[in-house]
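Everything below concerns the one structure shown next.
Of the protein chains in this complex, one is absent; all others appear in place.
Residue numbering begins at 1 within each chain, and the chains themselves are lettered A and B in the order written.
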Amino acid sequence: MRSELSKRLEAEIGKMSIIDPHTHLQHRTPSAEFIGNIFGYHYIKMELSTAGMDVEKLMDDSLPPDALLKNAVPFIPRIRNTTTWWGFMTICHALGFKDTTINEGNWQDLCKVASETMQGDNWYKEALDSINIKRSFLTNLPDEDLEGCDREAFVPSLRTDEWVLEISEEATREKLEKLTKSSISSLKDLKSAIHETAGRFVGLGAASMAISLPPDFRAFVVAEADAAKLYDKVLNKKRLTDDELARLKTHMLYSLFEMCDEFNLPFQLMLGVDRKVHLKLGWDGFSTDLGMMKTFRDALNRFPNVKMVFSILNTILTHELAIYTKTFANCYAAGHWWYTFYPCIIKPMILERVQSVPYTKLIGWYSDSYYIEWTIAKIKLYIRSLSEALAEIVEEGYMGEELALEVAQAMLWDNNVNIFGLDL
Amino acid sequence: MRSELSKRLEAEIGKMSIIDPHTHLQHRTPSAEFIGNIFGYHYIKMELSTAGMDVEKLMDDSLPPDALLKNAVPFIPRIRNTTTWWGFMTICHALGFKDTTINEGNWQDLCKVASETMQGDNWYKEALDSINIKRSFLTNLPDEDLEGCDREAFVPSLRTDEWVLEISEEATREKLEKLTKSSISSLKDLKSAIHETAGRFVGLGAASMAISLPPDFRAFVVAEADAAKLYDKVLNKKRLTDDELARLKTHMLYSLFEMCDEFNLPFQLMLGVDRKVHLKLGWDGFSTDLGMMKTFRDALNRFPNVKMVFSILNTILTHELAIYTKTFANCYAAGHWWYTFYPCIIKPMILERVQSVPYTKLIGWYSDSYYIEWTIAKIKLYIRSLSEALAEIVEEGYMGEELALEVAQAMLWDNNVNIFGLDL
Partner (left out) sequence: MRSELSKRLEAEIGKMSIIDPHTHLQHRTPSAEFIGNIFGYHYIKMELSTAGMDVEKLMDDSLPPDALLKNAVPFIPRIRNTTTWWGFMTICHALGFKDTTINEGNWQDLCKVASETMQGDNWYKEALDSINIKRSFLTNLPDEDLEGCDREAFVPSLRTDEWVLEISEEATREKLEKLTKSSISSLKDLKSAIHETAGRFVGLGAASMAISLPPDFRAFVVAEADAAKLYDKVLNKKRLTDDELARLKTHMLYSLFEMCDEFNLPFQLMLGVDRKVHLKLGWDGFSTDLGMMKTFRDALNRFPNVKMVFSILNTILTHELAIYTKTFANCYAAGHWWYTFYPCIIKPMILERVQSVPYTKLIGWYSDSYYIEWTIAKIKLYIRSLSEALAEIVEEGYMGEELALEVAQAMLWDNNVNIFGLDL
C-alpha cells in the first residue's frame, strides 16, 4: 500500500526543476503533430504486435499517422495492463482527452483533441513547463544542423557511434571530409577531422559525447602504430579480420576518451542493446553478456578525469554498475533504460544505488524519448517510483524526509548541472 | 502488511475457474492413497535430507508410504519454516486434519484421516472442484494408454523428450516401431513414425507437445541430408561424436516444430534443470547458463505460427523471458517452476511480466504436481502471490481493480483456452 509519505514525496518531487540528459528529440519538431506519432512509438507497436495485431497494418508507414490508432483499436484491450499503456493514457489526458479507455466510439475524438493541443503555438514549451523540465539533451549526429536550436530548451550532445562502430565504412570518412573540408588519408587525418568536429560541438555548447555499444564490445588499449596500419587497410579497401576490426574500434573509443579528457567533456555510454532480435519486425532485444561493464575497468583507471556515465540494458548487471559507481570517482550511473523502465525494476535499482552509492554520483532519470509527449509519461512514472523507493528508505529509518528530498533534487537536477557542467 | 485490496483480490480470484496446463498426474490414479505419498514428494524429501534425516530411512522405498512420515517426525520441526511445509500443512487441513503441527502424538491420526478422505469415492473430483480446477493437462509418453481417461478432468499433452534427447537410443526407435507397426531404417522412416504418433495424439485431443531441455541444449538448423547421415550412423550402431549428436538432437527438435506447425499444436518448453547434482540422492539442481533462452531466437523467427510456451528454472533469466514474450508474438511465458516456486520469487516475476507484457501472452500458473493434493497447496500459494502482485500494481495507480481481476482470469483461464485451443 502506498504510504502518505510516498505520496507526499511524489508531490514535492513533482515541483522540482528537472534536466533530461538523454533524448532523441528533434529540436525543430520536439513535439508530435498527431496522436498516431505518439501511439506509433516502438514501445507500443511491439506490444500490439506481440498481442496479435496484423503486422501489415502495424508496420505500414504509408498510412497517415492516425490510421495506426484506428487499425489498432481492436487490439488495445490486450495491452491495457502494461505500464507503457499507462504512460500512453497519461499522455492522452495531458493532451486533453477525458475518457479512460480508447475504443471504436472515441478514437477519433482523441485524434482531434490531441492534434489541436499539439499544434498549439507554444505547446512544447508549455508541455515541458508543466513537468518542470528546463533542459533536454539532444542526440546529435556529427553533421547535424543546430541552426535555430532553442537553447533555452535543448542542450546538444554529440553522438559518436559512427566514429567507433562504423569506422571502417566509407561513408563515415566521407562525412568527416565534407564536414571539415579536408582529405583523410591516414589515421592521423581521421583523428584530426574528428577532433575538429568534436571541438566544433564543444563550441556549440555540447555537454557530452554519447555512444551505444553492442554487448560484445570489448574496450582495451591498442597502440597507435597498430591502429594506423589497420586504418591504412581500411583506406586501401582491404578487408579487416574480425579481430583487426575490434582492435580498430576500441582504439577509436580510446581516442574519443582522450578528446573528452582534453575538452573536459563527459561521455555517456549505453550498454547492452542486442539489435534486430526479431528478424521480420526488427525489434531490438537486450543482452545478458556479463563482460559489458567490466570491460571498462581499464578505461576507468586510465582516464580518471573523463566522467563516464553508464546505462545498462538488463537487470543482472545493475548491482555491478552500482558498485563500479561507488568504486571509481569518474564512473556515474544513469537512469533506467528501455526494457528496465518498469516500476518493479526501477524501484529496486534506486534502492540499490541510493543505499550504496554517494548520491552525487547518480543521474536519476532520462526520457530517451523522440517526442516530448512521451517525456511527460516517463517522468511521471519515474517520480512515482522514486517516491516509493525513497519512502521505503525513510520508513526503515536510514534517512530523514528532508534528506530524501535533497537526494531526489540532486538526482533530477544538481548532478546533471555538476557532471555535465551546465551553465544555467 | 497485506492490504485489504490484496485480500479482496485473493478472495475474488479464489472463485475463478482455473486450468492447470502442466502436471505429472496419472489419469487413473490422480490422487494419492496415503499421506505418505504426499509427504514423499521430492520437494519435502530434499528438505528432510538437508535438515539431517537419516538417508537410509528417507529413501527406503520398501517401506509402506506412511512409514516415511513416522520416521520423519523428529525432523519435521527443522523444516517448518519453508513455504513447501506450509503447502504440506495446507494439504493436511484440506484432508480433514485439524492440528497445526505434526508430532509423535498425532501423526497416526493424520495418516488415518488422510487415507479416509482420499479413498472416498469422488475425492479427486471434489478436490479439484474445491479449487475450481476444471482441466488438468497430463504429461503423456508416446506409448501411454489413454483408454478410460476422464476427459472432463484431463487434457493429454504429448511429452517428446525421447524423440530429441534420446534419439540415439535403440529403445526410442523400437518403441516407435511397435507403436506404428513399422520398420524404421532411415531418418525419413523415423520422422514418419513420429508424425503418425503425434497425429494420433492430436486425434486424442492432445493440446500440446512438451519437452524439458537441458541447460546446454543449443537449437539451430541442421540440413536434412546431414541429419539423415547422422541417423544412419545411429542405425548402424556407430558412435556419434558429441557434436554430431548435438546436431541430430536439434534437427529432431526442429522437426517437431514443423509438426507443431502442421498440427497447429503449441509447444511447451521447460528450460534449465541440471540433473543429478546430488550424486547419492539424485536431487536435481538448476543452471544459470545464460544461453538457454536466446538459443531459441532462430526458431521463434522461423516458426511464427508455432506457439512456444516457455518456463525457465532460474531467477536470472526471468527478465529475458519476459522481454522475449513481449518481442515475439509466438512466445509465451508460463508459471513459476520448481526452485522458483516461492512467494518471494513469484511476486517479482508477476510484477515484471504484468508491467511489461500484454497479458494475453501470460500463462500464470501450473502445478507440475504428481498428485492432485499438491495442486491444492500450489494454487493457493500462487493465488496469494498473484493477489499481492496485482494489489501492488493497483495501489501504485497503474491499473484499476477491475482490470486486475480480468488479468488474473486471463492468466488462470482464458489464455489457456486460447493458446491451447481448448474446446470447453
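As a working rule, a residue touches a chain if its C-beta (ideal position, glycine included) is under 8 Å from a C-beta of that chain, and two chains touch if they have at least 3 such contacts.
Computed from a prediction, not measured in an experiment: that's the story for all the values here.
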Which of B:Thr50, B:Ser130, B:Ser186 or B:Asn305 sits in contact with the chain that's absent? B:Thr50
Of the residues B:Arg28, B:Lys98 or B:His278, I need the one that contacts the missing chain. B:His278
Contacting the left-out chain: of B:Tyr254, B:Phe286 or B:Tyr371, that is B:Phe286
Across the whole complex, list the residues on subunit B that are touched by the chain not included here. 1-2, 46-47, 49-52, 78-84, 86, 277-280, 283, 285-286, 288-290, 314-316, 339, 342-345, 384, 388
List the residues of subunit A that touch the chain left out of this view. 1, 3, 5, 290, 294, 297, 301, 304, 316-317, 319-320, 323-329, 331, 348, 351-352, 354-361, 395-399, 403, 407
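What we mean here is this: only the chains that are shown with their structure count from here on.
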Approximate Å spacing (C-alpha centroids) for the pair subunit A, subunit B: 40
